[in-house]
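Have a look at this one.
Only a single protein chain was left out; the remaining protein chains are all shown in position.
Up next is chain A:
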Amino acid sequence: MQIEMENNKDIVFLTGDLGFNALEPLHQSFPDRFINVGIAEANMIGIAAGLALTGKKVIVYSIASFLTMRPYEQIRNDICYHNLDVKIVGTGGGFNYSTHGITHHTIEDVAIMNVLPNMQVLCPTYSWEAREATKSMMKSKKPTYLRLGKSPKTNFFKPDFKFKIGRGFVIREGKDILLLVTGNILDCGMEIAEIIKNKTGLEMSVISMPSVKPLDKKLILETSKKVKLVATLEEHSLHGGLGSEVAMLLSQSHLPKLPFIPSALPDVFIKDVGSRDFLLNKAGLSPKKVAKNIIKKLGR
């Protein structure tokens, strides 16, 4: 972000009172283009719209839950309706604010951002995706939601990867099953592939989908043609996220009907207290459980 702001004097960065131990250098480098708007998300989005309507490129930053839900109408009417160059950067998508509790769990954000016309939705996983998604987002002039989570420390990058908004990336090749993953749960997806291989010998292809909207429909349809089952995995509600989008795509395609397993969070508030892994496990998203469901569906 430092480099982006150095290269483009029209970028303004707004924070909703967050960024302790992270944003201080940015604040110091650009004192007149970095504003702490305070704990006032609705106001912040409105201000971003005004800035963008007056020639600026704007980044707004806060915890994903507060940034997407509190000012939702401002995002819809002021940003998307005007189709403005505003980038909404939410930190802590999914269960990353684990023991903080339900108000901080962000598991509906992708759905409500997806449904807005003009909005692009990016959920990068590991450091390469996060860096490239940020660069592409900054090049684009469209309203964009960037959902940041905790990066798995693993690097899944391959030399032929070239990031583009709307493109998916084959992380692991496999001829039998297709698993589409978005966001910070990709490491879990790789574990699922390993478990299935060990238990059944079946090969699972794992595709990372950092871009949920636009979605790489071509890649999904082409890969789906070759497999026995399609599965999705996301740290988000079952409704309105990657699973829903893929289900819609497949059901409207000319492909023969395939077994489909969307793995996502159930339609309840998960009130258990614990770490992110603890909560994922409670919600049924542990690699073991997901692998078991897939194996069962295949009748193995």
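Please note the rule applied: contacts are C-beta pairs under 8 Å (C-beta built on N, C-alpha and C of every residue); 3 or more make two chains touch, one makes a residue touch a chain; residues count from 1.
Following the convention adopted for this analysis, contacts and distances are computed from a predicted model.
K.L.:
UniProt protein name for the omitted subunit, picking from "NADH dehydrogenase subunit G", "Transketolase N-terminal domain-containing protein", "Branched-chain amino acid ABC transporter permease LivH" or "Oligopeptide transport system ATP-binding protein"?
P.N.:
Missing chain, UniProt protein name: "Transketolase N-terminal domain-containing protein".
K.L.:
Please identify which residue in A:Arg70, A:Arg147 or A:Lys213 touches the non-displayed chain.
P.N.:
Reading the full complex, the residue touching the unseen chain is A:Arg70.
K.L.:
In the whole complex, what residues of chain A lie against the chain that is missing from view?
P.N.:
That gives, for chain A, the contact residues 15, 17-21, 23, 36-40, 42-43, 65-66, 70, 99-104, 271-275, 278.
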